[in-house]
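Report on one structure; see the data block that follows.
Removed: one protein chain of the complex. Kept in place: all other protein chains.
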Amino acid sequence: MSNDQKLLEVEDLTVAFGDGPGSVRAVENVSLSVEAGEIYALVGESGCGKSTLAYSMLQIVPPPGRIAGGAVRFRDRDLTSMSKRELNTLRGAELAMVFQGAMNAFNPVLTIGTQVDHILQAHPEAFDDPKEGRDYFRHLLDLVQLPPDRIWKSYESQLSGGMKQRVAIAVALLLKPAVVILDEPTTALDVLNQRLVIDILKDLHRTLGVTIVFVTHDLAVVAELATRVAVMYAGRLVESGTVDEIFKADRRHPYVEALINAIPSVLDAGLKVRPIGGSVPNLAELPAGCRFAPRCRLAEDHCHEVEPPLLGDAQGHLVACHVVNRHAELVEVSGA
Amino acid sequence: MRFLSDLWRILRNDKGALIGGLIVLIYCLVAVFGPIFVQVGDEQDASQAYLPPSWEHPLGTDSLGQGVLEQIIVGTRPIMIVGVLSAVITIVVGVAIGLLTGYVGGIVDTVIMRITDIFLTIPGLPLIIVLASVIHTTNPFVLACILSITAWAGLARAIRSQAMSLRSSDFVEAAQLQGVSLGNMIGRQLLPNVGPYVAIHFLLAITGAIYASVGLFLLGVAPISGNNWGIMINLAMAQGALYTTDSAFYLFSPMAAIVILQVAFVFFSRALDSVFNPRLRVQ
Partner (left out) sequence: MRNLTHTYATGSGRPVLYDVSLDTEEGEILALVGESGCGKTTLGRLVAGLHQPSQGSIVFDGTDITDLRGGKRREWRRQVQMVHQDPYGSLNPGLTIGSTLAPGMLRHKLATWRNVQQKMIKLLQQVGLDATPAFLQRYPHQLSGGQRQRVSIARAISLQPRLIVADEVTSMLDVSMRVAILDLLLSFQRELGIGYVFISHDFGVVRYFAQGGRIAVMFFGHVVEEGPVEQVITTPKHPYTHMLLQAIPVPDPVLVRKRDEADDAPKRMTGEPATKGCVFANRCPLVQDRCRKEAPPLTQVGDRHRTACFYSDEVPPLQHLTEHAA
């Protein structure tokens, strides 16, 4: 992977909440990189740090959270050392985000059109004239399968949740960013809306060439949409690789395997489904050794003592597990 | 017991609320125990009027030679009693009506709200003044009722809208499914959720009642008997304290006492929100 292909890079990042002895690390020593044109998925359950990681990609981790170590680079520029002004020019225009519950982010007393106009006014450098910007937005609405004229004149209360989610995606793409980060884009939606959003994102990726990073807990959405995946557990990166590598059974992290088996899918008659015993560890009281060990079916004594390093193979498939990494030709990697 | 330790922890973290709380506590202690230890003498000696502060009378003397500080201490109890009583009546009536109408709705709501609206539109202070001057009473309970006569209406409205929004929440529905009685619904389900609001309103109601009662005595509308701060100001003005500078202590002491107490209540109320909100109280 040559350097000029890496669009977004997270290097040994640690994000902590609070100060001193009571501080909790929501993200600990995580490294990953997103190449241009990829669809990258950050997967994990609530509390694993994936949303915090996504927020730190835009340097918008809310206080008392702060970057306690490492760096985030966009096109080789270190975001952690940029001024607020520099970051503001980047955000929205190069790096855009669609937040969880973005459907609630609209101003209820203004029409969608007015709100889009405000955005265009705030970024006059994006288009030669406002009309061009409006036309482009209409084009985006078409791409997300919404009627442009009707949406432009609507208030947010007149739109359903699924429609608002799609409008939010269109708004994020308005200034033609290089990367769009989406936090749980399908989570609050029903089956058909979910399918729509998945198809639309695939479409947008193909037509506009935008790089997509999305955060989710739903492995099915990952299988449908992602090209590469990073799985997090309790603040740590436990596995990363292409979507096929993650879903294939060989050299798979036990948490990923357990997660796949814990989801009742319409594909099977539910006979193989098994819940994961125990619960996610309290980040303030982490066990020694591997964080997943207390719940892991493969755990050995060694696992409870030493945290497993992330080891990768020639294809760049990284797994952090003592047991699974045995008997394989692996290289210790500090970032990918 | 846990309530008190939680309260202490919250106060420790908020210095303003702590100081406010301490001051309120001091006033309460003075109200309860003051008159036992301090009396205002019976001798009235005009030659002792408006003396500056001394060991014998730390805040000087009034126009009749009687100690100002002693009068303030003795005057605390009646004011506090009336203030607290009035606030209690306001809260009890306002919350009960607000929760009932907000939750039950329908014709009960319509009828009671019309009545409430009437009370809302009647100007409070003039009504109080009229009632007080007509009903010559020294009974603190009656006085408290008069003071609360319109105050409950605004609270009832506010509580009603809270009850209406709570009515549609899942846990209220779940309680309905459990078949709880109306009493339980209002008392156990809804009331704790308006707790913070009520607690703060309670304090503000006390301050409002204190102002109103002092006002009544000051204006001479309520019968002047015994001794309290409002009476002190009234007498001070009536006896020409405004015209000399020697009487500064006499005139300003009761005012200072009132203001300090009110400010203390306001600061203390900052802690109340946390105390009544389980999310903030129990860590």
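The chains carry the letters A and B, assigned in the order they are written, with residues numbered from 1 in each.
As a convention for this text, a contact is a pair of C-beta atoms (placed from the backbone, for glycine too) under 8 Å apart; a residue touches a chain by one contact, two chains touch by 3 or more.
Just so you know, these numbers come straight off a predicted model, no measurement behind them.
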Touch with the omitted chain, as defined above, among A:Val24, A:Leu110 or A:Ala223: A:Ala223
Contacting the left-out chain in the complete assembly, out of A:Ala258, A:Leu283, A:Leu310 or A:Val324: A:Ala258
From A:Val243, A:Ala293 or A:Leu330, residue that would touch the chain that is not displayed: A:Val243
Subunit A residues touching the omitted chain (full complex): 45-46, 145, 160-162, 186, 190-196, 198, 217-224, 243-244, 247, 258-260, 262-270, 273-276, 279
Touch residues of subunit B, complete complex, unshown partner: 169-181, 184, 188-189, 191-193, 195, 278-279, 282
